[in-house]
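Mind having a look at this structure? Questions to follow.
In this view, the complex is presented without one of its protein chains, the others remaining in place.
In this document, chain identifiers A and B correspond to the written order of the chains, with residue numbering beginning at 1 in each.
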Amino acid sequence: MNGLTGFVLRRVIGAVVTLFALSVIIYVVFYVTPGNVAQITCGPRCSPAQVHQVAQQLHLDDPLYVRYGHFLQGLFAGQDFSTGTSVEHCAAPCLGQSYQTDQQVTDIILAKLPVSFSLVLGAMVIWLLLGVGTGVLSAWRRGRFSERVLTAITLAGVATPVFVIGLVLMIVVCGELQLLPFPQYVNFTDDPEQWAWNLLLPWLSLALVESANFARLTRASMLETLAEDHIRTFRAYGVSERAVIARHALRGATASVIALNAVTFGSAVGGAVLTETLFGLPGVGQELVHAVKVVDLPVVVGMVLVIGFFVVLANAVADVLYAVADRRVVLA
Amino acid sequence: MSEALVTVEAAGTESSVPAASGARQFWRRLRAQRAALVAAAVVALLVLIALGAPLLTALEGQDPTTYHPSLIDSARGGVPVGSLGGMSADHWLGVEPQTGRDLFARLVYGARVSLGVALAATVAQVILGTVMGVAAGLGNRWVDLVLSRITDIFVAMPLMIMALALLAVVPGDFPRPVLVALVIALVSGWSTTAKMVRAQTLTLKNLDYVAASRLSGWSTWRTAVRELLPGLAAPVITYAALLVPTNISAEAALSFLGVGVKPPTPSWGQMLTSADVWYQAAPQYLLLPAGALFVTVFALTVLGDGVRVALDPRAASRLRVGTGSKREARAEQAAPQAGTRARRQGGAKTEAGKEDRA
């Protein structure tokens, strides 16, 4: 598998370069973003002298390259932070400390990632079932009532912003019908059952947004396989339609569905901002939006890198899976 | 987007390269799909409404910015007075809570902004993506490497975050709708378009007639314009049709995060954002923009699929396999021309704008 090794190596190098470039861009963008970070950190009524002290403590007066140097130093060698009464060491790879809350960025990310994973994993199950199911039905039973209903549902998911779907679902299901409790994140390790019940609506909302893509991809791949010559041959030999669909057409769609799934998963880990905000899930996306608003550079950079890592990883995984499943694609 | 998916997306169109008589065939195949035709009519109607907004509101006798304090109940949070959200002969769709502004006027003027922003963003994405993709595909190894890396960075960048940051950097008096369109275009969509175009360019440039053009000493520029662009048109248009609804949703999401188009300019996204909490007290305030958005995205998606089918001759023959659909059979008759070897032609929709809808 020399080709595969080389491919993986190229992807890894490419990913590292991409992530570093991303961190530089974020530093530059936030350097020119309005908002006096020291004043925000210190509080609106701080005197100029106090603001200056805070700026010194956070190295905010240093030139951009020096601050980026601090960031790299933390990443490779670790950093020390003063709590006032003692010195805390943040071991490499250290992504720094929040300007606003004095928490270490790695700790923040470790606290938020399980929430985002919980949300996206559950939603993934639903979008796969709903999306692939709709896709199969629309390829197999074109024009039937069930197909139309499912297609309309998935398209409605795309066409309606999640903050509308989610809120209406919540008002109806939790408020008026009282079928479910209002979502409130519970750790999986604390209570798996409550974890699932509380996440059910967020899963549904997020899955509705994504499932149309899967429906469309499944349908297209299946139709294409069904049009191939060997399928016609099977049909001609009297193989049942059900068997054709299940054994051949669906299998033909698997590779691309897996690839799309990896990519969707990767981007949703950090990208489900609206779902997290609406349902009050303390995940990566919500924290990141907050950090951007208060110009909390270390948190922003750390989180963007982690999210970027998942996107890059997911894309690579998609390519490998795709290549393994379908020999026709040449690894480039 | 992963390269595998981009390949999926781009593949299957090689047969449509000789595009000389393409336009006529395209129309013939598009016309044969009833759903796509209906969708096209709906989209055309929406565009007409957007363009004719001043005319329509003049007909109603209202405008989108005047306050009507007498039409709302201030003591109850500003809920519209009267049934159905204050619908009347004067205010066809009722009035907005808290201000009493005319909802019909806001809706049709909102169409201008929402459609305008989405189309402008799509055009920018297509241009930027095509230029970067063709340059990477035709350039030497280093050009390709650098451009592909830049593209990757934008793929990995979380859209919302960059949008929030960029919108904060740009001066407040820059025209907001233009800015929103640019930001949507810059941080999403173009990078996946570029990847797709690059992959397509790599395929095309080895075809005989393109290779001949390059060998005969014509400049890269001329090769790109004369030989490549016609071949790229089909996949790019297909892709663009799918980008438009994504961009409409992106505008709504930016509004929700507080960085979209600013009042008093109405947009659907901005209406939805202020309306979602009114779902119980004044449902029509939410349902109107939500319905408009739904119809638009639905129509654009159906139209996009239709365009793809019309551009890809293989798709038509493929459609025949669906169980018992006479309509598709007709489509096939209308487009009897067979393609070359079947290639995977998935509809993997772009990841662009994924996060804004989530």
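In this text, a residue touches a chain if its C-beta (ideal position, glycine included) is under 8 Å from a C-beta of that chain, and two chains touch if they have at least 3 such contacts.
Here, contacts and distances are computed from a predicted model.
Remark: of the listed names "Chemotaxis protein CheX", "ABC transporter substrate-binding protein", "Electron transport complex protein RnfD" or "NADH-ubiquinone oxidoreductase chain L", the one matching the undisplayed chain in UniProt is "ABC transporter substrate-binding protein". Of the candidate positions A:24, A:152, A:174 or A:239, contact with the hidden chain is made by A:174. One chain of the complex is left out; on subunit B, the residues touching it are 65-67, 69, 72-79, 97-100, 167-168, 172-173, 176, 258-259, 262-264, 276-282.
In the full complex, subunit A touches the hidden chain at residues 33-36, 39-51, 53-54, 56-57, 82-86, 100-103, 108, 111, 167, 170-171, 174-175, 178, 181-182, 184, 277-280, 282, 286, 290, 293-296.
Note that only the chains that are shown with their structure count from here on.
Work out the mean CA point of subunit A and of subunit B, and you get 22 Å between them. Remark: subunit A residues 14, 17-19, 21-22, 25-26, 29-30, 32-35, 139-143, 155-156, 158-164, 167-168, 171, 206, 209-210, 212-213, 216-217, 219-221, 223-224, 226-228, 231, 241, 256, 259-260, 262-264, 267-268, 270-275, 285, 288-289, 292-293, 300, 304, 307-308, 311-312, 314-316, 318-319, 321-323, 326, 328-329, 332 touch subunit B in the complex. Residue ranges on subunit B touching subunit A, taken from their complex, read 1-5, 7-8, 149, 152-153, 155-162, 164-166, 168-169, 245, 249, 252-253, 256-257, 269, 272-273, 276-277, 279-280, 286, 290, 293-298, 301, 305, 314-315, 317-325, 327-328, 342, 344-349, 351, 354-358.
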